[in-house]
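Note that one protein chain is taken out, while the other chains of the complex remain in position.
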Amino acid sequence: MPDKMTELIEELVLANRILAHEGVLDAFGHVSARHPADPNRYLLSRSRSPLLIEPDDILEYTLDSEPVRPLKVSLYSERVIHGCIYQARPDVMAVVHHHAPAVMPFAIAGKPIVPVFHLGAAGGEDMPFWDQHDEFGDTNLLVVKPEEGRSLARALAGHSAVLMNRHGATVAGGSLKELVSRAIFMCQNAEYQLRALALGTPQPLYPGEVKLAGTLSLLPNVVTRTWEYWSMRLEAAGGMPPRRSSAKAARRPMPKSSRVTPRERRKGRRR
Amino acid sequence: MPDKMTELIEELVLANRILAHEGVLDAFGHVSARHPADPNRYLLSRSRSPLLIEPDDILEYTLDSEPVRPLKVSLYSERVIHGCIYQARPDVMAVVHHHAPAVMPFAIAGKPIVPVFHLGAAGGEDMPFWDQHDEFGDTNLLVVKPEEGRSLARALAGHSAVLMNRHGATVAGGSLKELVSRAIFMCQNAEYQLRALALGTPQPLYPGEVKLAGTLSLLPNVVTRTWEYWSMRLEAAGGMPPRRSSAKAARRPMPKSSRVTPRERRKGRRR
Amino acid sequence: MPDKMTELIEELVLANRILAHEGVLDAFGHVSARHPADPNRYLLSRSRSPLLIEPDDILEYTLDSEPVRPLKVSLYSERVIHGCIYQARPDVMAVVHHHAPAVMPFAIAGKPIVPVFHLGAAGGEDMPFWDQHDEFGDTNLLVVKPEEGRSLARALAGHSAVLMNRHGATVAGGSLKELVSRAIFMCQNAEYQLRALALGTPQPLYPGEVKLAGTLSLLPNVVTRTWEYWSMRLEAAGGMPPRRSSAKAARRPMPKSSRVTPRERRKGRRR
Partner (left out) sequence: MPDKMTELIEELVLANRILAHEGVLDAFGHVSARHPADPNRYLLSRSRSPLLIEPDDILEYTLDSEPVRPLKVSLYSERVIHGCIYQARPDVMAVVHHHAPAVMPFAIAGKPIVPVFHLGAAGGEDMPFWDQHDEFGDTNLLVVKPEEGRSLARALAGHSAVLMNRHGATVAGGSLKELVSRAIFMCQNAEYQLRALALGTPQPLYPGEVKLAGTLSLLPNVVTRTWEYWSMRLEAAGGMPPRRSSAKAARRPMPKSSRVTPRERRKGRRR
C-alpha cells in the first residue's frame, strides 16, 4: 500500500503541475484523486497554486471534505467540489476545477462547448451548465458550502465536465491520466471552436464519432505519448517537483534549460 | 520605521516586476505606493521600465509630485497621475498606470469593461472613462500637467479604476497587494469579455455578486496563494531584483532556470 | 549509402523537432521521409511525440506501412497516411500529418485556406478537403485502415496539402526541407487569413502570383536562411537531439540559454 500511495501522490503532484504548465490552471484551480484503497477518501493539496505543489502538500480528506489529520495549513475553500463529486459518482477517480482562459468565454456567454475535433470528444457529446445564482442567489461565486457542492455534482450528473457560469469549469475522470488528457483536450477544443466561429458555424462531430473518438485518450499508445510529452515540457521548463529520494539532487534543482531524455535519465548520466 | 520602509520598497519593486512579467506593464507604465508613515508622500521609481526597477531606483515624492530630494536622474513625466490620486483619495495606498494589451481595445473603442467572472469583480461594478481631449483639446495624450492629473482623479472618483481613451488605464488599491491582484484580474476579465463577444452578449455578474466577489482577492488564503505564485513565476524567469544583503549573491544572479521552493530558500540550500 | 542514410535520419529528427517547436506539431502528428535509395520504403519514428524523437526512434517501413524489421516498440496507428501517399505520389519525398491550432478552425468550419501572402503560396492555389465520414461513416477519426489511407491520398491527388474535416491536415513535399517550409508557411497563412476576416474579405493572391511565389521556399537563399533560423531557435530552446558522435557531449546537453553561432560551432569553441 505505501508504494501505491506514494506513486499516486507523485502522479497527483505531476498532474497539478502539468495542468498548470499547459495553461489549464493558473494561480487558482485544484486537482484531486480518490484514495487508491479507501473509496471514502480523496487526496488534494493544501491551499497552494498548482504549479508549486510538492508531495508534502498533499492531504487526505473524507468525502465530507474534512482533512483526516487536523493541520494548521490553510485549505482550499472550494474543496467540497471534490468531495461532493466523489460521493455522487463512484466511477470518478479524479477531479479538476479550473478557470482556463480557453473555457471562460463559454462560461461567460453561456454557450455550450461541443466536440469539434477528434480529441475534443474526450469531453463528451454535451456538457451541462451550472449557475450558482439559480439556486443560491447572490454569492461570491465560490463553491464552499456542502449544498453548493452537491448542487454542482447534480448538474454534472453522468457527464465528463460541467461549465460554471461566470466562474469556470469542473472536469471528472476515471483516472488521473484520463482527467489530465480530458482537461487539456477540452481546452483545445474550446479554443478551436471559438476561432472557427470567425469562419462560419462549426460542424460538431457526429454522435457516433463522439462515442468512438471519446476513448482515444485512453489508448495505451496515446497515454504513453501524451504523458511523456507533457512531463518533458514541464521538466524542460524547470517545473518538476523537487525529488525527495536524493538530498543532493534536491539541493541542485534541474536548470530550466536542460532537456533530459528518458534514456539519459535511466542511465543516470546527469547530476 | 526604516525596516517598514525597506520592506515597502522591496514590495514596490516586486509589484513593478510582477505586473511587468504578468503582461500588465511593458516598456511603459508605473506603480507607486503611498509612504508608510507620511500620507503626504509617495514612493515611485525614477523613469525606468518596470521589469528592471531596483530598490535604489525608488524615490520619494510630495503629493505635488516633486521629488523630496533633488536628483539628477530623469523622472516619469506622468507622475502627477499618482500624486493627484493620493490627494483626492485618502483610502488609496497604491496606484498603477498602464497600457496593458488586454484593456487597450476597450480604451480604444470606448466600450466599458464589466465584471464577467468572479475574480473580475475586483475591478468594481463599473469603470468610468476619461478622455483627455474633452477638457484639454489636442495633447500628446500624456498626463503631465497637475490640472490633467486632477481631472483624471475626478473621473476616477470613488472607483477602483478608470479607462483612458486612446491611452490606457489607471488602477487604485487599498494596498500594493490588492492593487496587483486587481490589475491582473482586470486584464483577465477584459480578455475574457472580449473573447466571449464572439459567442454572444456576455452576461455580467449580478450587482450582489460583484459586491461579494469584489473582495475575494483580499482573502488571506488568496493573497498568500497569488503572491507566492506570481513571485515564483517571476523568479523562474530570472526576473527577481538583485539582492542587496549579500555582495556575493549579487555577483551571481539566480539563473532563470532555477525554480527554488520557499522551503529551499528558508534552508539556504542554494548558493 | 550509410552516410546518406544517417544524414537523412538526422534531418528527419530535426524536421520533427522544428515542426514541434514552431507550433505545427504537439503531442501528436508525425513526419516521414521516403527512403533515399529505395522508393518503396519510408522512414518514420516509432510512436512518440515529435519534439522528443531521437535517431534511434526512426524505423524503416514498406509502403504497406509495415516495419521492415519486426520490433517490440509501439507504432503510430495512423502510419498508413504516409505509406498510401508515397504509393500514390512518386514525386512526394516527405509527408507530415498534423493538428496545428492555426489550421483547426478551417478543418472544423470546412472553409478553404487560400494563399493570402507570398509565402503562403507554398500551399498551392487551392487545398482539397477530405471528410472520413463521407466514405467510412462513424469512426474515431483516426486514419488507420489501408482503405482510409488510400481514400485520403485520392483526395490529396496532385495537391500540396489536404484538410481533414474535424481532424487536421496532411502536407506533402518534394523534399524534407520543402515540406517543413510548406507546413510552417501554411500555418502562418491560415492564421493571417483568419485574422484578416475581422477587417473584411481577404483578397487572395492572383493565380499567376501563386504560381510564381509558390516556389519561393525552394530558393537556396531562402532554404539556407529558414533552416538556420529554425534550427537555432530549436537549439536556443534546448530542443536539439542528443549528439551521438560524442559521448561526452551527450552527457552534457546544451543549456537552453546558449545561443551558439555557426562560426563558434565550426571553431569548436564550446565544450
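So that you can tell them apart, the chains are marked A, B and C in the order they are listed, and the count of residues begins at 1 in each.
Here, contacts are C-beta pairs under 8 Å (C-beta built on N, C-alpha and C of every residue); 3 or more make two chains touch, one makes a residue touch a chain.
Given the structure is predicted, the values throughout are model-derived calculations rather than measurements.
J.: Of B:Lys111, B:His159 or B:Arg243, which residue touches the hidden chain?
T.: Checking the options B:Lys111, B:His159 or B:Arg243, the one contacting the hidden chain is B:Lys111.
J.: Considering the whole complex, not just the chains shown, which residues of subunit C touch the missing one?
T.: 116-119, 121, 188, 191-193, 195-196, 198-206, 208-209, 211-213, 215-216, 219-221, 224-226, 228-230, 232-233, 236, 255-261, 263-264, 269-270
J.: Take the complete complex as the reference. Which residues in subunit B touch the chain that isn't displayed?
T.: Counting only subunit B, the missing chain is touched by 26-28, 47-49, 51-52, 54, 74, 77, 99, 101, 104-111, 133, 137-142, 165-168, 194, 197-198, 237-239, 242, 250-251, 253-258.
The working rule: only the chains that are shown with their structure count from here on.
J.: Over half shared numbers or under half: where do the identical copies subunit A and subunit B land at their interface, same or different?
T.: different
J.: What whole-number Å value describes the gap between the mean CA coordinates of subunit B and subunit C?
T.: Measuring from centre to centre gives 44 Å for this pair.
J.: So, what's the distance in Å between the C-alpha centres of subunit B and subunit A?
T.: Averaging C-alpha atoms per chain gives centres 31 Å apart.
J.: Considering subunit B alone, which of its residues make contact with at least two other chains?
T.: Those would be 255-257.
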